[in-house]
Each structure stands twice: as structure tokens, then as C-alpha cells.
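Removed from the display is one protein chain of the complex; every other protein chain stays in position.
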Amino acid sequence: MPGNSFGKIFKLTTFGESHGVAIGGIIDGCPARLDIDTKKVQNDLDRRRPGQSSIVTQRKEPDTVEFLSGIFEGKATGTPIGFVIKNANQKSKDYSHIKDTYRPSHADYTYDEKYGIRDYRGGGRSSARETASRVVAGSIAKQLLEKVQINAFVSSVGKLELKRGFDELDFSEIEKNPVRCPDAETASEMEKYIKEIRSEGDTVGGTVQCIIKNVPKGLGEPVFDKLHAELGKAMLSINAVKGFEYGSGFEGTKMRGSEHNDHFNKDGTTKTNLSGGIQGGISNGMDIYFKVAFKPVATLMQKQATINSKGEEVEMQGKGRHDPCVVPRAVPIVEAMAALVLADYFLQNKTSKI
Amino acid sequence: MPGNSFGKIFKLTTFGESHGVAIGGIIDGCPARLDIDTKKVQNDLDRRRPGQSSIVTQRKEPDTVEFLSGIFEGKATGTPIGFVIKNANQKSKDYSHIKDTYRPSHADYTYDEKYGIRDYRGGGRSSARETASRVVAGSIAKQLLEKVQINAFVSSVGKLELKRGFDELDFSEIEKNPVRCPDAETASEMEKYIKEIRSEGDTVGGTVQCIIKNVPKGLGEPVFDKLHAELGKAMLSINAVKGFEYGSGFEGTKMRGSEHNDHFNKDGTTKTNLSGGIQGGISNGMDIYFKVAFKPVATLMQKQATINSKGEEVEMQGKGRHDPCVVPRAVPIVEAMAALVLADYFLQNKTSKI
Amino acid sequence: MPGNSFGKIFKLTTFGESHGVAIGGIIDGCPARLDIDTKKVQNDLDRRRPGQSSIVTQRKEPDTVEFLSGIFEGKATGTPIGFVIKNANQKSKDYSHIKDTYRPSHADYTYDEKYGIRDYRGGGRSSARETASRVVAGSIAKQLLEKVQINAFVSSVGKLELKRGFDELDFSEIEKNPVRCPDAETASEMEKYIKEIRSEGDTVGGTVQCIIKNVPKGLGEPVFDKLHAELGKAMLSINAVKGFEYGSGFEGTKMRGSEHNDHFNKDGTTKTNLSGGIQGGISNGMDIYFKVAFKPVATLMQKQATINSKGEEVEMQGKGRHDPCVVPRAVPIVEAMAALVLADYFLQNKTSKI
Partner (left out) sequence: MPGNSFGKIFKLTTFGESHGVAIGGIIDGCPARLDIDTKKVQNDLDRRRPGQSSIVTQRKEPDTVEFLSGIFEGKATGTPIGFVIKNANQKSKDYSHIKDTYRPSHADYTYDEKYGIRDYRGGGRSSARETASRVVAGSIAKQLLEKVQINAFVSSVGKLELKRGFDELDFSEIEKNPVRCPDAETASEMEKYIKEIRSEGDTVGGTVQCIIKNVPKGLGEPVFDKLHAELGKAMLSINAVKGFEYGSGFEGTKMRGSEHNDHFNKDGTTKTNLSGGIQGGISNGMDIYFKVAFKPVATLMQKQATINSKGEEVEMQGKGRHDPCVVPRAVPIVEAMAALVLADYFLQNKTSKI
């Protein structure tokens, strides 16, 4: 069943395998007359691109987006926006080591079980390469949400956590270091740790936090399509994500109602914001904040025992250039998915009342 | 925009306010010829019902489901299954204390902002009463998933945690205590704690864990409709939920890839299961397990300062009979939503390959 | 797969069999604050009701709609509007004559082939009884479309055709005769003919024309969801419909472009309207008009040879009280479906541009 579309009104459908001809997508439902700055889109793509710093994969992919339709003289026309990102060097790789081998904690085995066939080249559709298309669409969604500010950053790498609350952070620091952690000192420790991990041929997990400011009130469609439910789905659909919490999250479960309730100011804002900007599934105008858990990358530069498609035990080792830790490059993806949800719910809310 | 449907093939649409005439729903897409035992449905409803034990709300609601269509001579006919649950005593209550008052951390304020009108009686549509319809549909979904075993239970109440791993638990213990925690000793502590909290007019949060065994391989629709993404959305759509994690979850972010990877046995099972039964968004046949975070109930039996719809500061206090802790009654709801996701994805997977 | 929902934003889902407990539905997506006059809804239902005149079925069904949710103090609240229409006397009938027999040109055979089970009582879900739920929702859709005027009427019965163009008609005549043909003389001939047909135990087909005035410009969602494409689907989904044409329709295929093109006035209106108010799938503000073909009712009060579920030849005869010609009662159904399409597309168009 189709699972490659996201959104109801601002709707992205994507295609493409890691090492096929190209990846890309169609954005249907973007309101006409929106000014679209394609340079901003490319800038966001560049934040996700392999090879951008010394702590991410050193693969070479220029990741240049080409728009094919739906934009005319710098504006959206209301018709679908088609785009492609060509895959560089897609024919030159040697995949004999994974053709019949199931890499541990990858999707090789499950794709074979589900589809009975698998494009094994570079992980095919299960590769995180497809998230580049999300970044393209998310970047246009951000342009629709002119006044909304979406800032994601790395909040932990392994056991190294950013200790400061998000109200104390300066988001302009995020892009100043390769980890994308808005605290120079913590970022530096994280960077050092990632390099250590890589030198051991190992990988490590981490978390990304996202803060959204200036959200219009009223976004969210109870009862099943609550705003945080869709944000959760959006984040959980990103490769390697294992968890999502918003507002007080898991820590909030330990609290009493008398501590947890957010009391109102006269203007409808709240004195605290343990609700995370969403009440009853609908935005209340306060900051939305949430945290996303990323597992360690499964591809190791170490030998691992595994099985092949015949059920035989074999040994394998990751080849090529992989991320030792995914969270620095995940930051723009988290932002993109958040933007897609908000743009879609912003448009959905246009018909909530007469 | 409509937000009251869940699922693509096994699809539930619900309606109903807490204190209107009735709540109910329509299940469209249930395969014909399925044997439907309506007693099992009522049993599941009874597990969610108010007044079932001394630690839940003492409201009187018989919650009797009446089926109106789609079932003929004990079997689904393939046509939509309509059902209603009448609301008891819906006219007799006094709501003057909440008519114009925004209860802190409830949905009163956001519903007014979104819709410009609000059925304030008992929280209207934002009340968790609507989850009864989910339990009805989930119970039928369970009957479709004959061999799949879905077991949810309370894994923490406030800071009191169930310490044992799920492999050590006896699920037949779950229904033996009012907390629905499958460890008698922990359950007893939790029960005592909930009673204390209630005596103070306060409330407390908690977590529910869910284990799903015998899941067919191949369920999940990449890239956006990954199985865990939909499970996450399903859980986050339940009232009071603040977080979702599956498999290794947030703890897994602290691990290295070399610790976290699940190595294969020859038969495709894995030696460990940090993946939580899902790889690349597709079930691999191992146990699916996840944890859901519930915040403390916002209605307190204490005085609270708040505002009214004119922006004036007022004082209010919860009336009537409310849950001091929502997790014991949330257990069948978590199960129901899990069953809805699995039933839908089970049917979605019927066309994955020729 | 679910097929019992219609619309994307103003969305109706229906349930119910002809002789089950009740039929009904859920309207999700109705904008909040809409004034809903439930008497108007009942009035529309009464126009569809059996037994309303001497030329329709004499079955007794009061068809009283009961609203269960989503309306508060006379206004839509933005939450789903649940409703039921109880079936009268649903237990008292004798269905032995159709239990195992496939009535010619009915849905008995195909339902059995598709679902492997069938609620044979009164045709079950395949009965046109389900259209009562459409009339309820359509009547609310009309209230949303305050200024739009939707008028359907009978344009032919068998070979008897209403000869006058719709611009010459007085729509206030429609409800003045039981045929619902806005020309007293033609109506009288049609009525006489229907009575003749009935006296022979036979039935006859006919057409319904629909004219929609004051349509906002810009409704329609190319390329697949063109306004007339959805209107066509809406009409074709009504029981017994075999064809749909709008604007110049089938006659227009015989014309030359130089005759067929609608030339503009300075204000954007057109001098002619062979386009039928829709160009490129989008309304242009001119009258929308279309015609719907209804086949003769398949239930005859004559003996017919047929087969049973074992493939044996048997003889059967319609029992009870059936319509000799469906078009007089189809008029409010056509209007309802037109209203559902327009209301939905009106809301869809809210996000076409910024």
C-alpha cells in the first residue's frame, strides 16, 4: 500500500533509491502565489549533505535539487511542484558484500520478507538518502510559514547531554559547529567523542531537540490527528528514530497534576509551558518543543557475524563512508518534517470555522 | 479538516461528546466473514469503564455498546459496522463552573481558539470519553488478528516503576489488580500511592508498556507510514499522552552501534531485540514493544487560579468524580490503538507483492 | 476497502442496512459556528421518504433523523456530527423469497461474489435506503452553501421528456406535483404513465436534471479532482444511475468548436454556456447544469425466472411495495450529492492561494 506521501493539504510524495538514477518528489497543494526562493532550499539541502564536515560521512553527493514544475517566475502556481536530485556515480559501486547478506539492524531482511525483492545497492529505498527529498519540501513549507521559527539542534550524543534549557540557548550558535549543538563547549566534547567512536569503527546514538516559536493558535485536528500525534509520526518516520516526546515528556509522568498544570496569564499565555505549546492536540500559541531519539547507526566499520538470504552464517564489514553519528545531519531533517506538519496543519485549519 | 478517522483499510471514524446523547463510530473495511464476538467487545469496554475499581473515577457510566449494522448472524458482512454507546444522565449535570472558565492544561482554551464555540459539558469532544469508541473498534481488530497477542500494562505510576523486564512478566497477572501492573508487590505500592494522591485532591502521571507477540513479518509501509511511526501516532492521539518510545527507545541513544545491533540467528530471528520487532519500519517477527508516557490528569480536586473567556482571573475547583491517575484505565485503550494499527497494516500488506 | 466515505474536508461516512437496526452517518469537517436548522434536514428527508405520494412505494418509513453529536445550541461545533435514522419494523418481514435467490439486475449476486456473505433482508446495504443518510448530510451542506441554489427535477420518464430548456422553467413548480417535473402538463403525463407502468407490475427509467446557480468561481481541483469529475462520481454512486453528462454533454460531441466555444462578455461571464459552468475542471461562475440517467427499477411485480445461490433455476416475484419509477424520489438525492460536492470543494478552495 502506498506509504510515500505525507500531509493532507500540503502534501509531499517522494520516490527514489539510494543508488538509482535519482531521488525526488512532488509537492501537491502548495498555495499559489507563494514566493519560492530556491536558493534557500539548496541551503537547507547543503546542511543535510554528506561530506559537509569532518564528523559526517565523506561520501561525495552534490545533492543539487532541480525543479521541474509548479514554479513560474519565482512563485508557486498552485500546481504540483516536481523536483529531482540526481544520484552521483550511481553505477560505479561494488555491492557484492551486501547483495545476499542481511546487515544486522538494517532493513535488508524485512524488505526481503515484505517485498520478496530488494534493490540492495546502498540500501535502496531504506537508505536515509530519501530524506533529502523531505528537506526540499520542508524548506518550501518553511517559506509558507514565514513568521514561524523552527530550530532544531543536537541535545545529546551518546551519554553527553546538553545541560541548558532551551530558553537559555542562542540558536544562532547552532550552525557554528559541525555537531549543531548551540553550546560551544558541549559541542566540542561531542565532536571529540564522535571522532573517537569513528576511530574505533563504531557508531553512537543521540537526540535532537526542536523548538518552534510563533506558532499560530488553533493548529491540530482532534481526535486522531492531534498536532503532537502528527509531529510524532513525522519524526518517527525518519530513519533511525526510536522515540519522541513533547512538552514535559517522559519526565512529566513522574509529576503531580498540581505541579504539572500550566496556569494562565490574563492574555491566554501560560506561566509555565509543560504542555509544550499543545493542549488537547491543538496549539495554544506557546512554544512547541519536542525531543527525538536516534539510535546508533547500524553500519559499523568492524567485522560482524550475520546471515545471508539462504540462512547461512557469514561475516561482513561496512564498506565506504558512513556517519559515525547521525544527529548532526538529522537536524535539518527534523526541521523539515516539523515544517511539513505545521504547513499542512496551518492550511487544514483554514476551514475550522466560518 | 476531518480528524476523526483512523486507519486506511481497517478504518474507524468516531463521533460524540462526553455529555451529548451518545458517542459511537463506524468501522469501515472490516473483512467480510470475520466472526465477531460482541461479548468480547463489551468485556474490553468494561476494562475501560469508569467505576470499575476504587482507584478510578467513581462516575456511573454503564458503557453498553449497541451495534447498528455490518454484523449479520454473528459475522461481519464487509459493510460498515455502526455502533453507539449512549451517555447516561447526560442532561442532569451542572456545568456553570466551566462554561466560561478555561481549566488549566485542558483543551477548553484551545478549542475556543480553534472553533470559536465549545460544548463545555464535561469537556465535550476533548474528554477521554471518546476513547470508548476506540476500544470497541480495537476489540474487533483483535478478533481479526486472531494469533497476535497484545498485552499492555502499567509500567510506572509517578516515580514508582515496575523494575522487571517484560520477558520476566506473567501477563495473566495484569487483570488481577486494579492498577493493571503484572507484579503484585509493585501494583500494591502503586495502588497505595494513587490513593494517597487522591486523598490530597491531586493526580499523578505514569507509563504504560505494551508487548505484541506473534506479529506477522512484513507489516509497515515505508517511508512515511513505517509501522512504529503509525503506532507512535496512534498512542500520541490518546488523551494525556506526552511521549512514545519503542525498542531501545531513549536509552538506546546512549549506546554504541556495536552494542545495539541485533545479530541474526540462522532462522532470521535475532539474538537480541533492541530493534523492538521493527526494522526499517517493517515488522521482523520479533516481539514489538513500546512505552507510552501519560501526564498527570489536569482536573484537580483543589482550588486553582485560572482565567475565563473574557480574560478575567477566576478561581475554580474540579467537581464530580475524576481519575487520580489515568494509567490503569489507559491499558485497554493502548491495546485497542495497537490492535487498530496492526489490523490495518495487516490488511495493507496484502498487496505488497504479487 | 472502505468505500463508505465521501468528501475530503466536508466528509460524510455512512452505515446501515435496509432492514437492520438503523442507518446513519458521521459528518466530519463541518466548519464550526454554522447555524444548523434540523427542521430543514427533516424536510429534505421527507422529500425522499417512501409513501409521500401515490406514485412512489407505499412502504411505511417515518425516516426521522436523530442527531447525536456535533451540534450545540443550534450550531455546529466543528466536531463530528453523528446521526441515526431508525429502521421501522425491521424484524417483521419475510425474506424467504430472496434469501437464497439472486434477483436479476440487483446486487445480490455480486455482493455474494465479493463478500461471501450477504444480509439479504430488503437488499441490505445495496438498498437505496442508504441514500437517506446522504440527504441528511446534503441538507447540512446546503446550509453551508447559503447563497448557492441547487435545483434538481425530473427531466424525463421513459420516453416522455420535458421539452423546455432550464432557463424557461420556474423551479417553484417542482414540488407542486408528485413527479417533481417543473412543467404541469408534462408532469401530468408522466404521472399517468407511471401509474400505467405500475398497474402492469412493471417499472420504467428516467432522467433527473440539476441546475446550480450562484456558484463561486474557482471550485475544482485539477487534474484528477476536476469539479465535474467529482460531480459525476457523486451522481454515479447513487443507486440505479447509468450515466452523467454536464454542459453540452453527449450532444456537444456532434458540434464544431466554432459553434461550441463560449465567448466572453467583458465581465468574465460568457454569452453562451455550453461549458456548463465549468472550464478546465474549475467553476467559472456561470450556472452548472448536468443530467443523470436512472435505469428502470429492477424489482418487478411480475414473475421472473432467475437462479439461486446453488445455480439452480427458480422463479421469483417482487413482494411488498416498490417504486415503479425512481426519479421522483431521486430528486432530493441528486441535490444532496451535488451539495456535498460543492460544500467540499468550497472548503478545499480555501487554500488555493495565499
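For reference, chains read A, B and C in written order, and residue numbers begin at 1 within each chain.
Here is the rule we use: contacts are C-beta pairs under 8 Å (C-beta built on N, C-alpha and C of every residue); 3 or more make two chains touch, one makes a residue touch a chain.
Not measured: the values here are computed from a predicted model.
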Legend entry - Omitted-chain contact residue, chosen from A:22, A:88, A:314 or A:354: A:22
Inset, instruction - For the chain that's not shown, point to the residue among C:26, C:45, C:85 or C:107 touching it. - result: C:107
Inset, instruction - Among C:33, C:295 or C:319, single out the residue that touches the unshown chain. - result: C:295
Legend entry - Interface residues of chain B (partner: the chain not displayed): 8-9, 29, 31-34, 78-79, 144, 222, 347, 350-354
Inset, instruction - For chain A, enumerate the residues touching the unshown chain of the complex. - result: 1-5, 8-9, 11, 13-17, 20-26, 28-29, 32-33, 66-70, 72, 75-82, 84, 114-119, 124-125
Inset, instruction - Kindly note down the residues of chain C that lie in touch with the hidden chain. - result: 1-6, 8-9, 14, 102, 104-107, 109-111, 113-117, 125-126, 130, 156, 158-159, 197, 202-207, 217-218, 220-226, 228-230, 232-234, 236-237, 242-250, 252-268, 270, 274-276, 278-285, 293-300, 302, 304-307, 311-313, 348-349, 351-353
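Just so it is clear, only the chains that are shown with their structure count from here on.
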Legend entry - Type of chain A:chain B copy interface by residue overlap (half), same or different: same
Inset, instruction - Can you check how far apart chain B and chain C are, centre to centre, with Cα atoms defining each centre and the answer in Å? - result: 39
Inset, instruction - Round to the nearest whole Å and give the separation of the Cα centres of chain A and chain C. - result: 46
Inset, instruction - Could you put a whole-Å number on the gap between the CA centroids of chain A and chain B? - result: 26
Legend entry - Multi-partner residues of chain A (at least 2 other chains): 8-9, 222, 351-353
